[in-house]
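One structure is given here, and the rest of the page talks about it.
Of the protein chains in this complex, one is absent; all others appear in place.
Note that the chains take the letters A and B in the order they are written out, and that residue 1 is the start of every chain.
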Amino acid sequence: MAEADTKEAVEEQPPEPGPVGRLFQAALPDVEFGVIETPLNETLTVTRDDFARVMDAAHNDERLSFDYLRCLSGVDYLTELETVYHLYSFSRKHTIAIKVRCPYEDPHVPTVSHIWHTANWHEREAHELYGIVYDGHPDLRPLLTEEGLGYYIMRKSHPLAEIEDWQEDYLDAIQKAKEQAAAASGEAPPVDEKARKIELAQKKAQIIKKTRDKARDEGLSAEDQKAAVQAALKQFEEEQAAADAAQPGAAPAKPVDERAAKIQLAQQKGALIKKTRDAARAKGLSSDEEKQAVAEALKKFSEEREAAAPAPAKPVQDRAAKIKLAQEKAVLIKKTRDEARAKGLSSDEEKQAVSEALKKFSEEQKG
Amino acid sequence: MTVEHRAPAEHELDTIDININVGPQHPATHGVFRMVLTVDGEVVTDLDPVIGYMHRGNEKLPENCDYRQAIGYHDRTDYLAQFSTEHCFVEAVETLAGLTAPDRAEYIRVILAELNRIASHLMFFGAFATDVGVFGTAFMYAFRDRETIQDLFEEVTGERMMYNYFRPGGVAWDVPDDFSERTKQVLAKINSGLNDLDGLLMDNEIVLARCRGLGSVSPEDAINWGLSGPMLRASGVQHDIRRAEPYSIYDRFEFDVPTGDQGDVFDRMYVRLEEMHQSVRIVEQALAQMPEGPIMAEGMKRILRPPAGEIYMRVESPRGEYGVYIVSNGSDKPYRHKVRGASFSNLSALRAMSIGHYVADVIIILGSIDIVLCEVDR
Partner (left out) sequence: MILGMIVGNVWLDALIRLGGVALLVPLYMIIITWTERKVIGRLQMRLGPMRVGPYGTLQGLADTIKLLTKEDLRPTTADRWVFELAPFAIVVPVIMALVALPFTADILIRNLTLGLFYIVALQGVSIVGFVMAGWGSDNKYALIGAARAAAQLISYEVPFILSILAVAMVASSLDIGVIVGMQGDTPLIAYLPLAFVIFVIAGLAELYRQPFDIPVAESEVVGGPFVEYSGIRWSMFQLGEFVSMVLISILGSLIFLGGWQWPVGGDVPVVVQIALMAVKTSAFILFFIWMRASLPRLRIDQMMAYCWQLLLPFAFLQIIINGLVLAYDWPHWTMTIMSLVALGAFVYVTNRAARQSGVTYQPSAASAQRVGSVL
């Protein structure tokens, strides 16, 4: 009970900022800081809109000069996600913790990885464990967990026990939600080959288990058990095939993907080559002539193909244009840098000059 | 730390870069660390570290445990500096709950943590020398002395690896009666053992040729990359949390904070060797000062319920700043339990340190970081 009282007391009288907090207020007079009392260091809360400015000032302002990011932690407050930054200053020997919150639905926070390099991995970690997106981070690949996990394991909603069941349910729910959304928008549900296979395998596993248990209860020998299981499986497969045949719509649509088309093309080409070569050999041509014949046949084939289905010319052009643009940019960068070096600018100034030149260039392009 | 990419000169043959996968099963990766090297001949042009093989949810699990149960998980984050990690956690809980451990318990903690630091650095020397190519000799030298420390720990805690000995408010039980004499014996052995290591490695011409000027990090870069511990001090930043923000009873001891000046691999080695000497000094002073008395604070409740609040506690572990961020909501379990591993931040600088070096040097740079993968992946 005493704890609750103190908590209320804190809410009634917001604590005064400490010495470091006052430095922050002096540096950024127009930003509103919340203060939380914590042992060992002061803690300030800022809103997401002010956050980038605050962090920039924390690092660059003379009075603050927090040059060291000790720790970056994500915290899940059920309705909001919080990121806590613990900073330390080697020159001023003071510490601060800065907290910023973002709602669950829009978990975006500006990155600080360009200010402190060490934030790079810390933000990646908080991103994969809490799902907080750090806008502007160069590389938000998962660090500790596998790619494409689909859920955030450090959130409070992620259970500790029976994780496997939960994960399955969760992913199922996501899948179903997707299907429903698709159905609502009037599209045919995407047939997922993999999910179907998994489903099939699960059903099979169930049948195997059931049959085996039954066989064991009946007291059959190991071999008889196996035979029973196989018979049951065979029956299941036949039923499945019949069901597929009965519902042609439900059967997986032919995958119209790039890769299959490429494979098909390669197969066609292979058949053509073989045919031409056999013909050439039958005619008794020399190996050079044979090669030539094959090349001609291939050329003809691809011409026919292009005639049949006009190749998408536009992307090619796009690509060429992009390459050209990139080359022009590279030339520009080199030129600007050389000029800057000739002028004897520092590396920072040099960078700035390059970025200005690039900006100008892209504006010109747009114009 | 600019990265220079090499453009083939006119007289050179056209070459292609190849990728080499190092780890997770590789003798030099100190655990299950993996890095994908892009090499041009023997020169590394890119490096992609891959971690997470040891991720066991060491932050999540304690959030579902009683505060005392969570101590065991700290042993398992940094398995070479278990006492430092336990120290950090119990100090955090004590500050949060407003407890004060009795003096004797604090002295026991400091002695064990410092001995643990020596053991961890000895492990570093063994493993690092093997990376440099010494065929097991330095490893055996280091392990001979580490074994005496392990024996002492076993006598105190009954365990050789997962000690689980510190408690919020004190330690689990008192040390054996002959602890003081035994520790002095161990210190004598360590002192002579350190001289052996010094002679074997620190003035060896090949070690000098291999390690000096390698993987240099400037002080500014070191701070910006979040390096800590010997990595930071090797770059010339005289920062030791035991000195800068004293926790526990570290303000009662005299010790120096050794620093390097180049921030290279050799300086990291040198700083660690000197740190062991300083730890010996601290242990000697602590033994002399250690009082008799209780080892557990009075009026400890059966179940700890720290008031709602939060704390970021940090200690100087052998690898650097080991931090624990605990958010309490007044219940018997931490609401949020974050571990800031020193190796995690140190390892994130590996790519920047390694590019442009030879494959053999990258192995040494990795070794000089002294990573513990359990602490990186948690």
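Just so it is clear, contacts are C-beta pairs under 8 Å (C-beta built on N, C-alpha and C of every residue); 3 or more make two chains touch, one makes a residue touch a chain.
Keep in mind that this is a model prediction, so the values were computed, not measured.
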item: Displayed chains contacting the withheld chain; value: B
item: Option from B:N64, B:S180 or B:N204 whose C-beta touches the chain left out; value: B:N204
item: Sole residue of B:V50, B:C65 or B:A360 that reaches the chain not shown, by the stated touch rule; value: B:A360
item: Residue numbers in subunit B that touch the chain omitted from display; value: 4-6, 18, 20-21, 26-28, 40, 42-43, 45, 129-137, 139-141, 144, 200-201, 204-216, 264, 266, 355-361, 363
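Just so it is clear, only the chains that are shown with their structure count from here on.
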item: Rounded Å distance, subunit A centre to subunit B centre (Cα mean); value: 32
item: Residue ranges of subunit A touching subunit B (in the complex, touch as defined); value: 2-3, 6-7, 36-41, 43, 67-71, 73, 75-76, 84, 86, 90, 93, 95, 97, 116-122, 129, 142-146, 153-154, 158, 160
item: Complex contact set, residues of subunit B against subunit A; value: 51-52, 55, 57, 59-61, 64, 95-96, 220, 223-226, 237, 239, 244-245, 307-314, 321, 323, 325, 327, 330, 336, 338, 340, 344-345, 347-349, 352, 377-378
